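Omission of a single protein chain aside, the complex is shown with its protein chains in their original locations.
Let's look at chain A:
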Amino acid sequence: MKTIRMLAMAAAVPALAAAAQADTKIGMITTLSGGGAGLGVDVRDGFMLAIEQDGRDGVEVVIEDDQRKPDAAVQIADRMIQSEKVDILTGIIWSNLAMAVVPAVTAQGVFYLSPNAGPSALAGKRCHPNYFNVAWQNDNLHEAAGAYANDAGLKNSFILAPNYPAGKDALTGYKRMYEGELSGEIYTKLGQTDYAAEIAQIRASGADSVYFFLPGGMGISFLKQYAGSGVDLPVVGPAFSFDQGILQAVGDAALGVKNTSQWNKDIDNPANAAFVAAFQEKYGRLPSLYASQGFDTANLILSALDKAEPADQDAFRAALKAAEFDSVRGDFRFGDNHHPVQDIYVREVIKEGDVFTNKIIATGLTDHADAYAGECKM
């Protein structure tokens, strides 16, 4: 009799626990302090805007700061999965942090939706059914820049990027599409802020254009110094160095520069117009690329929750894969490796009143999928 009661209680405990957490818990690990905080703040703000607009009960978001440190991100992920019992994780900005966290998360049966980092390994050989990338695969914007360079008749590019994996991916992506000659290819130090030496080499190289991938403060420094150097070759780059969060710091030096992005505030669809207005209303600034990615990630999760609970993994995965939400970037669907198949645009930096921003001038690549999808066996 006693044993039976014990068994009954033991059976009831998990049932009770399950009842208590029938709600969906989303963990966001992102960079909110230090030099890279602007990106994480924008992803968070875009994400939370979508959650608030939706306003449904039963969705809880826990947000933590990874300080751009892989070990901190891993620890937070472990804690969120084991003690907070999150169903879905998201938020990581940097590829090296994503590589440290994502494989362990998906192996534990938790869903991971990347709002930014898209390292090639996770798109190819190490793809996983529970991993979705809502932003892009790392190479995509660079590929579009290479394609644009051909269209623009550029024949002799000087290309540079920091000497680390994402920098090498970037130049690989550019070269994959670009058909002209290279007058120089330089890898700079990661975190370098003085580009006088590189600019002197560009001046001496006889190039007809410059392509660079220098994220964050590196790009600001490069552009300001380039503008003061008297070298006036056209510059092309991915959106990361020309996005809303940093354009004001670059100033006039960025005006007229062509850059590639899967999103811009002038993409013409109702979801995007509403997003831009609501973001500006709530936060008092224009949304960035990162904010749009956060917003789309949240809306994708909400659209999947309409159809299934994360506990029912197969149904929830299918609902995510279907991606039936109004993306602010217009055309968006997932390829077989759970990475976006989408249009990538060419933007130009302009000034609207006092504010530096971008406008779309062309479509660089249409319905573009990444180069690693074939290696993904899923």
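Just so we're on the same page, a residue touches a chain if its C-beta (ideal position, glycine included) is under 8 Å from a C-beta of that chain, and two chains touch if they have at least 3 such contacts; residues count from 1.
As a working rule, contacts and distances are computed from a predicted model.
**Student:** For the chain omitted from this view, which of "ABC transporter permease", "FeMo cofactor biosynthesis protein NifB", "Acetolactate synthase" or "Cytochrome bo(3) ubiquinol oxidase subunit 3" is its UniProt protein name?
**Tutor:** Options "ABC transporter permease", "FeMo cofactor biosynthesis protein NifB", "Acetolactate synthase" or "Cytochrome bo(3) ubiquinol oxidase subunit 3" considered; the missing chain's recorded name is "ABC transporter permease".
**Student:** Using the document's definition of touch, tell me which of A:Asp194, A:Glu352 or A:Asp367 contacts the absent chain.
**Tutor:** A:Asp194
**Student:** Can you say which of A:Pro103, A:Gly180, A:Pro234 or A:Gly251 touches the chain missing from this structure?
**Tutor:** Considering all chains, including the one not shown, the answer is A:Gly251.
**Student:** Just name the one of A:Ile51, A:Ala117 or A:Ile186 that touches the chain not displayed here.
**Tutor:** If we include the chain that is not displayed, A:Ile186 is the one touching it.
**Student:** Please output the residues of chain A touching the missing chain, sorted low to high.
**Tutor:** Answer for chain A: residues 32-35, 37-38, 41, 163, 168, 185-189, 191, 193-194, 196-197, 200-201, 203-204, 216-218, 220-221, 224-225, 228-230, 245-246, 248-252 touch the chain left out.
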